[in-house]
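Some notes on the structure that comes next.
The complex appears here without one of its protein chains, the remainder shown in place.
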Amino acid sequence: MLRYIGFEEARLLAISSFAYGGLLFLLSSGFSLIFGLMRIPNLMHGSFFMLGAYFGVSMLEKGLTTDALKAIPKIGGAFNFLPSFTILPPNFFLIAIISGLLVAGIGALVERYLLRRLNGQELPQVLLTLGLSFVIADLCLMIWTGDPWQPATPAELRGVVQFGTLFFPLYRVAIIGIAVVIAVALWLMVDWTRLGAMIRAGVDDPQIARVCGIKVSQLFTLVFALGAGLAAFGGVVGAPYLSVYPGLDADMLPLALIVVILGGTGSLLGALVGSFLIGLLYNFGQAMVPDLSYVILFLPMLLVLVLRPQGLFGRSIP
Amino acid sequence: MTMHRRKVLKGIAGAGVGLAALKAPYVWAQDAPFKIGLLTVKTGPLAQGGIQMEQGIATFLKQKQNTLGGRKIEFISADTGGNAAGAKTKAQELIEREKVNVVLGPLAAAELLAITDYVRDNQTPLISLGAAEDVTQRNANPFVIRASSTSGQCTHVLGDYAFKELKFKRAATVAEDWAFGYEQMAGFQRTFEEAGGKVVKKLWAPLNTPDFTPYIAQLANVDCVANGFAGSNPVKFMRAYADLGAKARFPLLAGWTAMDDALLRSLGDEAVGVVSAHWYSSSFDTPSNKQFVADMRKDYNVLPGGYSAGMYIAGQCVEAAIKLVGGKSVDGKTFADALHKVTLDDTPRGKFSLDRFGNVVGTVFVRKCERKDGQLVNTVVKTYPDVSQFWTYDEKAFLANPVYARDYPPAKNLE
Partner (left out) sequence: MSFAPAGFITVRRVALAITFALLLTLPFWVGNSYYINISSQILLYAVFALALNVLVGYGGLVSLGHAGLFAIAGYTAALLLDAGHGHFVADVAAIVVTLAASAVFAVLALRSTGIGFLMITLALGQIVWGIAYRWASLTNGDNGLKITTRPSPFGLSLNGAPAFYYTTLLVFVVALVTMILFVRSPLGASLRGTRDQPRRMNALGYNVWLIRFFAFLFSGFWTAVSGLLFIYYNQFISPPIAALQTSAETLLMVISGGTATLLGPIAGAAILVIMKNVVSSYIERWNLVLGIIFVLIITFMPEGLVPGVTRLWRKGWSTLRGRKPEPEARKTGGHGS
């Protein structure tokens, strides 16, 4: 039942655990902020991840050029009138950021014009976000077809590096680095800026925050956009090893939920620890208890929830 | 108010006429179109293969100007969503409402298994793409034929080739944790071990595995790794395989879905060097294949793979069967019998015939993936003509064993 693993395998698994955890953090930190601040179960968070990845794939093919627009399957022909023009070279991380900004814009629109009206009504929010996720999934299928897309791993991060006798898969190490940078940036923002203070106040008690003169409505739009953008950025960063395919949204959404539930909502530290925990659990669980591979994430989650319904780090869940 | 009532009455009368038309008994007439129904998947995670299936049959019908064996063809495509319940409902639509003469598809094994009894009870022939072994073996059904392959049909070849030609002695297998994976890897293990090799590790990954590291990290001390992934999983798997440095150490072998020609456009350098066994090759030199590949390139700008070719060949089978019954309108049983008798000299996969269970006997290609002029291609390195689902085994002895499964044939050499 239990398979023992050697040092070399464990080392590889550990690296992958943190890389995967890093991706999950990019996905779920936004989800956690949105849920913590706005109490919106954003069931289109997986769609933001997928959409970002598709945007990234299209831009990476040809760089950020008008040719990339023309090369989008099905609808690209509409841009044929444009001259060939290069805005930016196909730099992987630049494109990940642009992709994140694009999806952040979409997120802001969704919050401003659709979600805003449903303030406080949880079930209608569920229906709306799920409905929109259907729309996004089908549009993606229409535009990018059913084929899986996988951008090449950035050339300078391909393969393995060697330290002494040990090999490290480079791109995975890079993802860990990116996740840590983003985590620190988010932490600085939340703990040290005015915006962060407003977010914290909003998470703690929205009503009091409003009374104190915080423009909660703008704050909501901003946080929702930020969450959407982070997910999309994560989608591009993850694309070289998760690939992009129809159904990626539905695969990622439950993971965001699990991370946030384990870590507790509205807590960045919780999301970070939860992400790494899921990464470790997933990688070591699959390798060591193959018989439970299908339920390796849900069984521990069930245990945590039943024993500690507020999550490992959270205050009580509303 | 009176006016309203009249309107209502008129409406009801109108509806009545409409219903009468619907209920009119279906008349078989010489000039009535022959109806082909396609069960495919155009939405959701399996859409990749499903869209290709539709392109394949559409290409065939376009080439034939919608006329097969003198009969005008009416083509109806139905989107099952890729699940068993959807397949059943759509089969009902095609058979009960549209009264199709033959059903092509469906894509997934579970979809196929959900409707085999139904098509038999409704006497409608079906040309399957789903690979579930027993559909043309222990539970063979006179209304079902298969023009693609069983799960093990190609991996039998792969196992034999890996030992005899590539001289590999120790192998690991990895595939999705479901029947298509079990059956493919069972076929590989059987021929590989009977030739003298040892399968020392069999790994199964859940269908929705995001990252294959936990499986790749377990590979050690083998000469090769055989994989049986499908859908978008081979793309993810091969990238991780290369990124983790496994590719340099253990040559990778693949079943047909993992290295389908249509998948090449989604793959990169990580696929170079992978050896695979497939019942179709887009580079195979037959007149019909050249035409098929050229038309697929022209109409859809794609290199076709097994999903499209399978349905193209299914179309050829329908044409041949219509000719066999002399272009006449016949009942489902007669048409199913005619389908079983189909033999073709020129299909995209070469010579084609069916065994007595309705499964194809045809060419299997061993290919090696290369980069030529910047493009990935699967170059054929060996062809095995007339491969049956029973490989070289005696049919009776083969069927006396249990169906291929996770633990059959038993893996005695696991370490």
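To keep things simple, chains are lettered A and B as they appear, and every chain counts its residues starting from 1.
By our rule, a contact is a pair of C-beta atoms (placed from the backbone, for glycine too) under 8 Å apart; a residue touches a chain by one contact, two chains touch by 3 or more.
Just so it is clear, the structure is predicted and the values come from calculations on it, not from any experiment.
Undergrad: Could you tell me which of B:N66, B:Q92 or B:Q291 touches the chain that is not displayed?
TA: The missing chain is touched by B:Q92.
Undergrad: Could you tell me which of A:S133, A:S243 or A:S267 touches the chain that is not displayed?
TA: Final answer for the missing-chain contact: A:S133.
Undergrad: Looking beyond the chains shown, say which of A:A10, A:I97 or A:L118 touches the absent one.
TA: A:L118
Undergrad: Among B:M53, B:V100 or B:L113, choose the residue that contacts the chain missing from this document, as touch is defined above.
TA: B:L113
Undergrad: Among B:I73, B:A132, B:A226 or B:L252, which residue is in contact with the omitted chain in the full complex?
TA: Touches the omitted chain: B:A132.
Undergrad: Contacts of chain B with the missing chain: which residues?
TA: The missing chain touches chain B at positions 15, 19, 22-23, 42-43, 78-79, 81, 83-86, 88-90, 92-93, 96-97, 109-110, 113-114, 117-118, 132, 177-179, 182, 206-207, 405-406.
Undergrad: If you put the missing chain back, which residues of chain A would it touch?
TA: 35, 39, 41, 114, 117-118, 120-124, 126-128, 130-139, 141-142, 250, 254, 257-258, 261, 265, 291, 293-295, 298-299, 301-302, 305-306, 309-310, 317-318
Everything that follows uses one rule, which is that only the chains that are shown with their structure count from here on.
Undergrad: Determine the centre-to-centre distance between chain A and chain B, using the mean Cα coordinates as centres, and give it in whole Å.
TA: Distance between chain centres: 35 Å.
Undergrad: Report the residues of chain A in contact with chain B in the complex, numbered from low to high.
TA: Contacts found on chain A: 5, 9, 12-13, 16, 20, 138, 141, 145-150, 152-153, 158-160, 167, 169, 171-172, 240-243, 245-247, 250-251, 255, 282-287, 290, 293-294.
Undergrad: Can you list the chain B residues touching chain A in their complex?
TA: 43-51, 177, 203-206, 208-211, 213-215, 217-218, 220, 231-232, 235-236, 239-240, 242-245, 262-263, 265-269
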